[in-house]
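Structure first, commentary second.
Complex shown without one protein chain; remaining protein chains in place.
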Amino acid sequence: MAELIGGVGTSHVPAIGAAVDHGKTQDPYWKPVFDGMQAARDWVARTRPDVCIVVYNDHASCFSLELTPTFALGVASHYEPHDEGYGPRPVPRVEGAPELSWHLAESLILDEFDITIASQMTVDHGLTVPLSVLFGQPESWPCRVIPLCVNVIQYPPPTGQRCLKLGQAIRRAVESFPGDLRVAVIGTGGLSHQLQGERAGLINAEFDQRWLDEFVTEPDKAAAHDHVELLREAGSEGLECVMWLVMRGALQPEVEVVHRFYHVPASNTAYGLLVLEDAARASRPLAAQPA
Amino acid sequence: MAELIGGVGTSHVPAIGAAVDHGKTQDPYWKPVFDGMQAARDWVARTRPDVCIVVYNDHASCFSLELTPTFALGVASHYEPHDEGYGPRPVPRVEGAPELSWHLAESLILDEFDITIASQMTVDHGLTVPLSVLFGQPESWPCRVIPLCVNVIQYPPPTGQRCLKLGQAIRRAVESFPGDLRVAVIGTGGLSHQLQGERAGLINAEFDQRWLDEFVTEPDKAAAHDHVELLREAGSEGLECVMWLVMRGALQPEVEVVHRFYHVPASNTAYGLLVLEDAARASRPLAAQPA
Amino acid sequence: MNPTPRDYHDIPGTYVFDGAHQRKGYWLNMFCKSLDLAANRERFRAAPADYLAGFPMTDAQRDAVLLRDWLGLLRLGGNIYYTFKLAIFDGLSMQHVGAAMSGTGMTVDDFRQMMVSGGRPAEGMRSRRENREACHG
Partner (left out) sequence: MNPTPRDYHDIPGTYVFDGAHQRKGYWLNMFCKSLDLAANRERFRAAPADYLAGFPMTDAQRDAVLLRDWLGLLRLGGNIYYTFKLAIFDGLSMQHVGAAMSGTGMTVDDFRQMMVSGGRPAEGMRSRRENREACHG
């Protein structure tokens, strides 16, 4: 049976990808951000997930206005990085995990989630930047990836509650997969930022920190902020933090914080990073985890 | 406030469309089928819906294997008939109802249905044949149409229960629309048939009739047949009867049967037709309904 | 992918288009889908094997296409709504294909007659297991 080994929340700011790609991670502007990532990199190196389910949004890259799936789950054998106008990011091709993907798709749909099944898709910075955050610049990504693309561009995105429930259903689905896989869920996006309008540049660190507190200890409360409140407090693009809640739902109600980091700014965004394990798992002696 | 005036269930057999288009409705083979439709045509002429929400499936026409939405809701101003290999059907362009469509999309997503929003799509026989069933061959369709496209080709389709719940949510959404519209819901597909394999041609009239009985009086029971049972009893393509349940959910638990018709065969299919009104509405004196 | 056994594999003569089936037949079905375009239909008509070579299909799938092995196409991952595009290309009806898939030498007229007489009965076609038990029981 597959095992849910933990979750990561991280912003997916494109500028972070650019900093990695152009060797600027040690520039004074970026060093604090990348220093803050180290503990997450250590965690993922230690826990070595076989598959990461990356919950992200597409930014008018692979999807366009013709068709807007609320939840699109990738079932492909691989995903090419999308050209977002600067040429595709110089990162490895993303290798899929079609058996587990199809198992998720089938389980989730029978569990009353109205998933869109994506057999061919490209992935943009929303997915590849979190991989760079966790893995740096390897020759090939050290794990297989299942993209779960959430609409947060076209109003309305799914509610926080719906995202939390989807995470719970993903947990059930992973644990019913008849394969010996270690699976992590990566929630991406946010935290507070607004790219558009006269409020462009909005950051609300107070709201973010309070929301992160709730996220860890009272996920139902973190999920209960409605869209208007998120738009108001976290900014029109900060609303994408609902995607973290899919990760949170996949973990048990009681979690242990392995790492928490928050930094303003990363480009126009409040950068947040959180690594969680189920409390039950975290309290196991380290020897019980793979070295 | 918009009003839900009733529901129709009908198979969407392509051969019925061809019989209309090629003037064969009075042929001995087709006459009984079209005679059986008359009462539904009378009902729709009498009740004159402004908008029909047509729940149908696409047959590898507009959608393909790349992307399979479980529920795709059209929000376009119009929809062209798709060329399914014989040239597009010679039927009027389907005019949309974008205000109500967007209201539905927004309401349903906030109500935890993971709708795919479709801004540009063509519609195949799954949608246009039911219009021909209800309206014959007019110069232009006498009502606007909202396509709700359900995946029933890629296993697994949404469950019967999920479809019933979606119907209930559609009812709530329609009744919260601030416009004076008369809305009908048309569930299409089925009844028993199988197009593929050594079982091609399967018909199960006994199952269909029992399912129709449940559908009218015990919708939860009709919705509870799981996919394996539907595949076994109604055939691999008969499974698409789950789409009728969206219509059923949009009506009240107590309904009045305005018309019920069943005929074998229409091409390879058991043809079923059902017209329902809420019991409360049906008992109103006729004078209270528009002439 | 070795498909895990599913309850519906017990249903005789029925090829459920689940994930395993979709993966197996992906390019076969996408070839069929490509026939939606008149230009592709012309290319396929002019040089069938060359046209098929443009899709990453198995040789068995290509052969089944060229032989119009309607049942074989399903077994190799085809979905009836896609393979039927090939039948439309040939000017065949669904009843034609239905007869061919029956695998009993049925003609299209036999098939039509079966439908007019109420269709293929479900009796004896529900479950491989039940059929086996009925045989040996």
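For reference, chains read A, B and C in written order, and residue numbers begin at 1 within each chain.
Just so it is clear, a contact is a pair of C-beta atoms (placed from the backbone, for glycine too) under 8 Å apart; a residue touches a chain by one contact, two chains touch by 3 or more.
On a predicted model such as this, the values are computed, not experimentally measured, just so you know.
Trainee: Could you tell me which displayed chains border the chain that was left out of the figure?
Mentor: A, B
Trainee: Among B:2, B:20, B:37 or B:105, which residue is in contact with the omitted chain in the full complex?
Mentor: Result: among the candidates, B:105 touches the missing chain.
Trainee: From the list A:41, A:232 or A:259, pick the residue that touches the absent chain.
Mentor: A:232
Trainee: On subunit A, what residues meet the omitted chain?
Mentor: 59-60, 64-65, 83-86, 153-156, 192-205, 207, 227-228, 231-233, 235-237, 264-265, 267-268, 270
Trainee: If the missing chain were put back, which residues of subunit B would it touch?
Mentor: So the residues of subunit B touching the unseen chain are 75, 98-99, 101-103, 105-106, 119, 178.
By our rule, only the chains that are shown with their structure count from here on.
Trainee: Measuring from the mean C-alpha position of subunit A to the mean C-alpha position of subunit C, what distance in angstrom results?
Mentor: The separation of the two C-alpha centroids amounts to 40 Å.
Trainee: Return the distance between the CA-based centres of subunit A and subunit B, expressed in whole Å.
Mentor: Measuring from centre to centre gives 38 Å for this pair.
Trainee: Could you work out how far the Cα centre of subunit B sits from that of subunit C, in whole Å?
Mentor: It comes to 26 Å between the two C-alpha centres.
Trainee: Give the residues of subunit B that touch two or more other chains, as numbers and ranges in rising order.
Mentor: Residues 65, 154-156, 227.
Trainee: Residues of subunit C that contact two or more other chains, please.
Mentor: Residues 18-19, 22, 26 of subunit C each touch two or more of the other chains.
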